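Sharing a structure here in structure tokens format.
As you look at this complex, bear in mind that one protein chain is not there, while each of the others sits in place.
Presenting chain A:
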Amino acid sequence: MGLLSDPNRRKALINLLTRLNTPICLVCYLAGIAWFMGLAFEPFTLRTYMSENAMGSTMVEERFPAGERALAMGREFAVHKKKANGMPVDWLAKAMQARGLEVFTQSFSRTLPFTDEIKERYMVKGTNVYGILRAPRAPRTEALVFSAPCSPGSNDNQAVGLLLGLAQYFRSQIYWAKDVIFLVNEHDLIGMQAWLEGYHHTNITGMDWTPLQGRAGSIQAALSLELSSDVITSLDLVLEGLNGQLPNLDLANLFSAFCQKIGVLCTIQGKLPRSDWDTAEGYTHAVQTMTLMVLKQASGRPWGDHGLFLRYHIEAATIRGINSFRQYKTDATTIGRLLEGMFRKLNNLLERLHQSYFFYLMPSLSRFVSIGYYMPAFGLLAVILLLRALDLWVQLGTPPPVTEDGPAEFQQPSGPGMLSVLTPVVISHLTGMALYTLPVRSQETAVEHFPVSETEAVVLTAIAIYTAGLALPHNTHKLLSGEGTEQGWKVLKLVALLYLAVLLGCVALINFSLGFILAVTLVPIGAFVTPHVPKALSAVVMVMLSPGFTLLYCIFIYQELQEAPVSLIEGWMIFLSVISQGILDHTLYGSLVYPLLALLIYPCWLLFWNILFWK
């Protein structure tokens, strides 16, 4: 700090920063990207380890014997599900009762803002059935949840069968210290949302549900099982939850520990861990796995039924059985033993899972990158905005080389300057408001006037407003101040840069992936845009780096990494459905990505657009 308190040295430092601003920014950007890519390199990552002592190595024995019977139950469930054309409430309640559980049901209904075309639902009515295994000598203060979805078609019958089988087996054991809730939820996440809201007696999304009759205290952890075949080749662990929240890393550690112990092939993001990290393929594999996680986390969607638990501070994960064309198959008994082991370990918990990391990325199931390692990648990008802002600040602060009245004249343009800054800020935020509210509000009008379905209407309105926003604001300041001054755009850009820096900083703290992806595309815009760059070329670049196109790229990358590459047209269709899903996620579960993009990121981007067309 002595450096800064000496005016000469301060001046020198500032001179250095302003003179070398562009190269430093370039270096920072490249370093940020390189750092991020380096995260997947195995020598730079840590091996996962169990932090929670209460779940230490191999203290439980798995004895679950009845996989075949569980599958038979699953088949019976399928028959009754078909008969009832939905949740076979009575049959399931009886089946749970026969296993000695306390059985309760909860019915719920929800009208979606517009038709969900992927899942084909608009008016949703359903019933959740859950049974509580009361721990022998615990006073109903703690619980674990085991859930399986009752999904349409022939999906997940085996999961329900295994749930019933495990319930029967668990019931005859004496060691339970926490109640175990066996939940079969209908309409996947909507049912889960209804159940969780009912359990915690809150209503955040305006859903109708009947109050729960039975409870079991505070839920410590939850596992959700998705299983659609009698035998599986591997189990996939899904961690990403609502708004990019992740469960404690110990839950993932527990899963991988049991995978190793029982000898089941286990994956994350559908990718097996590889040992050849020093080859290019091995490294690419790790990068792909990590990028998939980043993309999924950035989407802010719950990627399994577990995703909604995280809001309630309940550590949860989804375990998904995958049956592919591998030789080696695992039967239901083994999966049952794995789940039994996990539940027994969770039952041993003395405290909530809190020892391990909550912020991490996983380049493979056995490796992780903690927040301390990945944050610098984002920090290097964010510092560009600050450097640019500093540069502008210095430029604004240097009095123009004129006469002695210089300072007095310098004060004057800041008056209209304020106004000329405020107007674009307000207008772009109003556009953001329109983008947030209008698509859902105006769907009826749109359906009346255009030959589109409601869902298409919503998505197309959103895209229309988004595009219209490009035309709107860059003409406004002329009406007010006649002509934009050099000072004017600099102030506006300074504000926009700081705004973006704060915005991205906050987003990255909550959801690193989203923050990083946005930083990668928005920081270059913030860095280079001035009214003096070639207009047409810059405009094209800016549009290509706008949030909407970022989403499109993410979709293509995601499909590529999922090994299901799509053509442009298919990609576009997915793009449309992703927008509608984003709006639905927001209204149904309270996901924050859509409002964030519409109300904050997009207006911020418009500010830069405004600067580009400053006259």
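Keep in mind that, in the parts below, a residue touches a chain if its C-beta (ideal position, glycine included) is under 8 Å from a C-beta of that chain, and two chains touch if they have at least 3 such contacts; residues count from 1.
Keep in mind that, in the parts below, contacts and distances are computed from a predicted model.
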Options "Probable actin", "Trafficking protein particle complex subunit", "GPI transamidase component PIG-T" or "Polynucleotide 5'-hydroxyl-kinase GRC3": UniProt name of the undisplayed chain: "GPI transamidase component PIG-T"
Sole residue of A:80, A:352 or A:441 that reaches the chain not shown, by the stated touch rule: A:352
Residue in contact with the excluded chain [from A:86, A:217, A:270 or A:595]: A:217
Of A:15, A:111, A:202 or A:453, the one touching the omitted chain in the full complex: A:202
Missing-chain contacts mapped onto chain A: 1-2, 4-5, 7-8, 100, 102, 134, 136-142, 171-174, 200-202, 215, 217-218, 311-313, 350-352, 354-355
